[in-house]
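Scroll down for the structure; my scribbles are underneath it.
Heads up, one of the protein chains got dropped from this complex, but the rest are sitting where they should.
And then subunit A:
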Amino acid sequence: MSAVASASASAARPRARRSSAKRRRNTIGWNILGLVLSVLIAFPVYWLLLTSIEPTRYVQSASPNFLPKAFSLSSYTEVFDDPVFRQDLVNSLIITASTVLFSLLVGFFAALALARFRFRGKSLAIIIVMGVQMVPLIALLFPLNDVLAKAGLGDTQLGAIIAYVAFTAPFTVWTLRTFIANVPRELDEAALVDGCTRFQTFYKVILPLTLPGLVATGVFGWIQAWNEFLMANILLTDNSKQTVQLYLVSFGNSPTHGADWGGLMAASTLVSLPVIILFLIFQRWMASGLTAGAVKG
């Protein structure tokens, strides 16, 4: 018996060693695959940056350089010297920041209602808020443009902000709802017992505990609003009111910038920068925000 056991044990040990060696070899294989894929996925971004810092004569060359040969900021200064770009940058900042603040404020109230109360018509409220995602934006553009014009908000930044708030609402409300639902109800009840009013429990108990959720949701809202193109393209026609996204696309189309790929890539980099910075700062929070919204429910 014991002989058999020790024999099988000694047979098992090398197998275990072999399998751990195999696993290590596998990990090396997976690591190589992971690195190759990282390089492939990152390549377009690398090319964006490379093109933007190369002098034009290298950009327009039959055999492109894969490593920077010379460094020049002329593409960036070209974009920055354009007063239209600077104006559009300011417009984008105003529209995006207002959208985020407004949608967090409005969305927090709705999220409270959905996370903390049972009431008649709750299912209907969820269907309406989340159903917004179902409506193809393009379908609504023509009547929306007309409705805003009738309300005196045609071709105004306020009109665009209100439209953006509506279209960021499903995400904002649902994510905040999840964060609020994760705050134990007992805390509200304890606060109520201690004599807080309902509104005091909202801003003294729930608000501070959902602060990470507000930041994550706000960052996402910022990205959605900053990156938006389709609505801005229709709602903002006046040159002085447009956003950087519109600037970028019209730069890409203008005959004067025909093959000015360096300038286009510099403008692209500048347009992406505010979002990239936010992503890198809030990466950890964003991941937790997403998981909260998508996985835990």
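Just so it is clear, a residue touches a chain if its C-beta (ideal position, glycine included) is under 8 Å from a C-beta of that chain, and two chains touch if they have at least 3 such contacts; residues count from 1.
Simple rule for what comes next: contacts and distances are computed from a predicted model.
The chain that is not shown carries the UniProt protein name "Sugar ABC transporter permease", picked from "(2Fe-2S)-binding protein", "Sugar ABC transporter permease", "Cell shape-determining protein MreC" or "Acyl carrier protein AcpXL". Interface residues of subunit A facing the missing partner chain: 26-27, 30-31, 33-35, 37-38, 41-42, 44-45, 47-48, 51, 59-64, 105-107, 109-110, 112-119, 122-123, 125-144, 146-147, 151, 162-163, 165-167, 169, 173-174, 177, 181-189, 192-193, 198, 209, 223, 226-227, 229-230, 234, 245, 248-249, 252-253, 259, 261, 264-265, 268, 271-272, 275-276, 278-280, 283, 287-288, 290-291, 294-295, 297.
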